[in-house]
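Inspection log for the structure reproduced underneath, given as C-alpha cells.
Showing subunit A:
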Amino acid sequence: MATETAEPAVGAAQHLELEDRIRLLRAMLLMRGIEERAMSLYRQGKVPGSFYDGYGQEAVSAGPAFAMAPEDRLCILHRDLAAHLIRGVSTVRILAQYMGRETGITRGRDGNVHFGDPRLGCVGMVSMLPDMMLVATGMAMAFKLRGEQRCALTWFGDGSTSRGDFHEAMNWAGVQRLPVVFVLENNQYAYSTPLDKQFAVDPVQRAAAYGLTGVTVDGNDAEAMFEATRAARARALAGDGPTLIEAVTMRMHGHAAHDDMKYVPKEQVELWRKRDPVDRQDSRLRELGVDVAAVRAAVLAEIDAATEEALAAPMPSAGDATADVFATGEAVPLGDGQAPWSGFAGRGEVSS
Partner candidate 1 sequence: MSSSPTETRAPGATTLVDVTMPQMGVSVAEGTVVAWAKQVGDRVEADETVCEISTDKIDTEVPAPVSGVVAEILVGVDATVEVGVVLARIAVDSASGELPGGGGAAAPTPTAAPTPTAGPAPTAAPTPGAAPPPHVAPVSGAPAVNGASHRRYSPVVQRIAAEHGIDLSVVPGTGRGGRVRKQDVLALVEAAPEAPMHIESPYRPDPVPAGSGGQLSRMRRQIGAHMKRSLETSAHCTSWIEVDMTRVQSARARLGVTALPFVASAVIAALREHPQLNASLEGERYTQHAAVNLGIAVSLGEDGLIVPVIRAAHELSVEGLATRIRDLAKRARTRALTPDEVRGGTFTITNPGQYGTIMATPIINQPQVAILDLEAIVKRPVVVTDADGNDSIAIRAMTILGLSWDHRALDGALAAQFLASLKRGLESV
Partner candidate 2 sequence: MPTMTYLQAISSALRDELRADERVFVMGEDIGVFGGAFKVTDGLFEEFGPGRVMDTPLAESAIIGTAVGAAVVGMRPVCEMQFSDFISCGFDQLVNVAGKMNYRQGLAVPITVRLPSGGGFSGGPFHSQNPEAWFMHSPGIKVVAPSTAEDAKGLLHTAIHDPNPVCFMEHKHLYRRIKGDVPSGIYETPMTARVARAGSDLVVIAYGAMVHVALEATEDVDGASIEVLDLRSLVPLDSDAILDSVARCSKVVIMDEANATCAAGAQVAALIAEHGFEDLDGPVVRVATPDVPIPFSPPLEQAVLPSVERVREACRELLAY
C-alpha cells in the first residue's frame, strides 16, 4: 500500500500490441481534434454556454479507459473526452451534444461534457466535484456485494480533493476494500488556484491514510497511464482494494474557453508543451514505423464528416422541456461499453 511511481516502459510493452498503441494515439487525436473543432464552433456561436477541454492531458483519460473491460463502469469528467470515445460514443453525437442538439447524448438536457451514455456504461457527471467519486464507489460496492469480477473507475481533479466527498469516498472505498480506481488528474490548477493553495499534502500521499494504494504516474504518457490502471484493476479484482492513481499533467488551456489563464507562468506552459502527450505517442509510433499521418488524416476526415452531420441535426423541441423528469416502468441499469484493448479479445460476446 505504499506510494509508488509506476514504470511506464516495462509494464506497457508487456501488455500492449501495436494495434493497441495506435488505438491510443487515435483516441487522443480524436479527442484533441473534436475539442479543437468544438472550440471553433464555440467561437462561431454554435456551442451555447461554456466550453471546457482537456488539451494537453489527453493521455489521462485515454490510458485508463483503455484498460476498462466492457462490464466495468466509468464516471467520466469534463477533460476526459477520450474515455467516451474509447467506450464507443460516436464523434457526431459528441459534437451534437456540445451544440445542444436533439441528437446529442443528453438531447439538450445538459451541456458540454456533462454526459455519459448509459448504454455504454458511462455515468454523466454533475458540476459538484468530486460527487462522482461516491457514485463510482457505490458501483464498486455493488460489484463486491454481488461477488462480481468488475471494477469502477472515476476521474477527478486536484481541486476537488479539498471537498468532503473526496474524503468520504476514499474512506468508504478503503474501509470496504472496494474494487474502484480513482484517477486524480493533477493538472496543476483548479481554475486559477494552484496546488500550493489547494492542499498542504499531495493527495496521493493520503492514499495510505485511507488504506488505499497510491501511485503517481506521468499523466502525459498514455501507455504509462494504461499500465497503471491495468494494474490497479487487477489489484481491485484480486480483492486488494482501491487504488488512487495520481496522473501528473498540465492543463494547457484555460479552465474554460472564457479563461485566458494569465495566472499561469509562461515557463510552466513551455515546459509542459515539450511533454505533450499526443506528440509523445506520435513519436513513439513513428519510431515503430507506423504511418501516423494516415491515422491523423483518417481522424480529421471523421471529424469533418461528423461536424457536417452534427450541424444539420435538429435542436430539441420546446415541448420536450418538461418531459422525463421521472423514470417510468423498470429502471434500466448501465449497459456494457466497448473495450478495444487486445487484452479483452477472445472473452466472448460483449454483453450490452
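For anyone wondering why these and not others, all candidates are chains of the complex that A comes from, given by their letters.
What we mean here is this: contacts are C-beta pairs under 8 Å (C-beta built on N, C-alpha and C of every residue); 3 or more make two chains touch, one makes a residue touch a chain; residues count from 1.
These numbers were taken from a predicted model, which means no experiment stands behind them.
For subunit A, the touching partner in this complex, chosen from 1 or 2, is 2. Remark: subunit A residues 73, 105-107, 109-110, 114-116, 118, 123-124, 126-128, 131-143, 145-146, 152, 164-165, 168-169, 171-172, 175, 324-334 touch candidate 2 in the complex.
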